[in-house]
Structures are given as structure tokens and as C-alpha cells.
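Comments concern the structure below.
In this view, the complex is presented without one of its protein chains, the others remaining in place.
Showing chain A:
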Amino acid sequence: VQPPEKPLQAEEWNKLREDFQLPEVFEEVMLNSMIRCNSPIDVAKSLLTHLAKHNGDIAYKVLVKYLTLCVQQGQVSEILDVYDIMKARFKILESGAYNLLIKGLSNSDQWRMALTLLEEVKTSMIPSRTCYESCIKAASRHQEMKLAFELYNEMLAKDVVPTLDVLQSFFDFSRGMKGAELQKELFGILLYLRENQLYPHKTFMRSIKLWFESIPGGNWRGHLTNIKDSGQCPVCNHQLEDSNLTDEEYRNLSERIIKDVIHGTDTFRKTSPKEFEAFQTFVEDRLPFDIVIDGLNVSHIKSRKMQCENLFDAVNCLAKENARLLVLGRKHMLMNSSNWKREIMKEMQNKADFFFAENISEDDAFLLYATLRSGKHCRFVTRDFLRDHKACLSDTLTRHLFRKWQRGHQIVKSKKLCFSSVFSQQPAFRYDCVVQTTGDTWHIPYKNVFEEKYSYQVPRKWLCIQQK
């Protein structure tokens, strides 16, 4: 329906309503289209007046719709009126109305009213993230950074996840402001990005850069750059953090993999205790390996070739450097068949150690175990992204560790380079792709705004900030 352009009289509304095929929902549909067309508020008012006279009451739904229109147009006095009416009419309000009220008021000079509303919300529920965001933005817009950070910390404490947008607003509005406390808080946001492996987008990155450069007496300079494969920053020659996990992290990850991925709720789901024990003794006898290969996965790289030939190529290619290899496979590979020739299998077994799991066991779990057990230098070969195994890990922190370790240790055969990281056409990363600092330098990876990035990929562009 096309909303009218001017306020209508009651009987005109009646007429329109009668012409509408579903008179019961007429008001809702009409208000929705008013919101869509951003109709003048007087038109909506005339509809409400008509409704009020006709029914003696206005439904909550309709009031919320009207409120949406008011918020959309920033009609502050109307928002306050609607709030008064709602407050008097209903004992409590639901989150949708609160979101709208807070959003509407925070954009006006009545923004402190939004804060009191936020307090009101807190008494009955956890405020939504839009509520917090509106309030934080309002506070920082009025240079009340302390208040904004209080709200931000409160939000984090309640496990409400902030958007990058809000984080960016902190940097935008603190530009040129002095204060050690403020600086600490903003560094805290950068560390939040680091801990959660978040990457700012280009405009956010620019805000960070401008803020750094605007710190009075800070002498910070920022440059955009690409990091070399060696992990050295071309601008300041600083060596980025190693992709290797710390000893504790490494131990932690190994334990979690054995507990969550291999055993899980029931060891029999992926293997059997007997088989796993046999595998453990097998691995312990031959430690450490340099490269662990997922035999079945590698054997499918080229579909035109015979499966054992694919595997043979991979083993030959990797065995050249005198590396100790372990190939994981399943028992059916030992049966002489069209895809698995016995002679080739024999020849391969001279160059690498082989372990054959039962046909119904999962070899990926063994792959992870053998690699982790061999130590930090050991890498593994498979095209599989191992998402399902990552999903078995119970907490986010360990999942991050897993991804980080995987980025540094998983390689796959590609056309040009012989073996490279599975995530991009690059050698496995030797540096860690995460926000990092040494005190007088900051290195921040960022992504282009419109660049499509898969969650497993990491950005290639960096912001280097150093203090002169």
C-alpha cells in the first residue's frame, strides 16, 4: 500500500481500511509502509488519532511501529511522549521498544535520558548489544570517554560482543585527546582484537592510525605495508612474533586434542582403545617425525592418476630432504587392487614409516596426534581443513590455538611450489598474523573493506606504527 501524503480524517482512514483486503492488519501494514517510505510523522499521527478514537486504545504493536518511525526521523519530543505513554500504560516494556527508545534518544541532546533507560533495562534483562552501542557512541560523541569505557567494560563483563563499529568509534572520538588512562584503555581495545583474533577493516585501521598520530607528544608514525615471508616488517625491520606456540600452549593443545578429538565422548566413535594404544606404541618407538602425511587424502590429489602413484610422488618429493616421514593410511590400501599396487606400496615403505588404521577408523585423529607428539618442528600434509576436528575442541581459546598451529604446520602440494600452506599459495606462515606490540611499535593486520576473506584466511596487509 502507498501511504497517503497528508494527514487524513477518520472517515478517510475508514475508507482506506475497507478497501484493504485484510482489514485486521491494516494499521500494521500501513505503518510498515510509512516506515519504508519515511512518510511525514503527521500522517502516522492522524492514523493513531483515528485508531484511538475508534477503539479507545492503541495496540502495543502499533505504538512500537510508530516509535520506529519517530526514531527514524529523530523526532525527540515524540519519542519522549511515546515513552511516557508506554510507561504509564504497560508495567514493563520488551526489548524491541527499549532498543528503539535508546537508539532514538542517544542521537539527540537528550542522550543522558538514554543512559537512564539503559539502567531501567538492566533491572529486568541483559541489555542487547545495540543498546550498549547506542549509549557508548552517544557518550563518546560528547567526549565522555570515561563513561563510554565504563559501559564498554560492563558490556564485555556481560558477554555481550561489541561490533567493530563501536570499537572504531572509540578511536575516532579520542583523536587528539590527552591522558594516560585513555591511552591505556585504547591499547586495551587493540589487545582485545589480539585476543579474539579479530582484524580491523580498512576504515577502522585508518582511525587507529590517525589516533596514534594525533596523540600529543607521542611522536607516533604509521605506515601501510606488506610483511615479507620471513616475517620481517619492511618499514621498521622489526621481526614479527613467531607462529610457534609457547611450550605451555603447545602442551595444552596436545592434551585437548587427545581428550576432545580422539577420545571425545566415546573412544569407539573414531577408533578403539586397542587400536589407539597400538598406534601410540608405534609412534613412541619411532619418534620424532619431520612430516606426517595423510595418505588417503594425498592419494586423491590428481584424479587421473592412480591413487598409489599420487602418494608415491608426494613421498618421493618429501623424502628428498632426508626428512623422517610417517604415512597414515587404512588397511584396505594393503590389498592389491587397481588403485593400490602392491609393488609400489612396498617401495614406498622403504622410504617412510606407514601406519594402517582399521577401515572404519578415522585417520585424521592419528595424524594430529603423531604430528603434535613429534614436536614443534613437525609438519603435516593434507588438503583437509580439519574443520570437524576443530569443532570438537570445547573452548574458543583452544580453537584459536589450533588454527594458529595449523597455519604454521599444515602444508599441501600445489602446482607451482612443491608444498605450501593449505590456506593460501604461500609457504606455511612463520610469523603469527595477529595484532602485536613491543611497546614502541605496533603491528596491526587489516583487511580491505570489500575484500572477501574466508574465516581460515588471514589478511596480508599490515599497519606498522612506530614511535620516533
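Here is the rule we use: contacts are C-beta pairs under 8 Å (C-beta built on N, C-alpha and C of every residue); 3 or more make two chains touch, one makes a residue touch a chain; residues count from 1.
We adopt the following convention: contacts and distances are computed from a predicted model.
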**Protein that the absent chain corresponds to, by UniProt name, given "Trafficking protein particle complex subunit", "Light-independent protochlorophyllide reductase subunit N", "tRNA methyltransferase 10 homolog C" or "Ras-related protein Rab-14"** = "tRNA methyltransferase 10 homolog C"
**Residue among A:64, A:193, A:328 or A:463 that touches the chain left out of view** = A:64
**Request:** Would you indicate which residue among A:51, A:411 or A:463 is in contact with the undisplayed chain?
**Result:** A:51
**Message:** For the chain not shown, which residue from A:96, A:188, A:231 or A:288 touches it across the whole complex?
**Reply:** A:96
**Request:** Considering the whole complex rather than only what is displayed, give the residues of chain A touching the chain that is not shown.
**Result:** 2-12, 15-16, 19, 28, 42, 45-46, 48-49, 51-54, 56-61, 64, 81, 85, 88-94, 96-97, 124-125, 265-266, 268-270, 272, 359-360
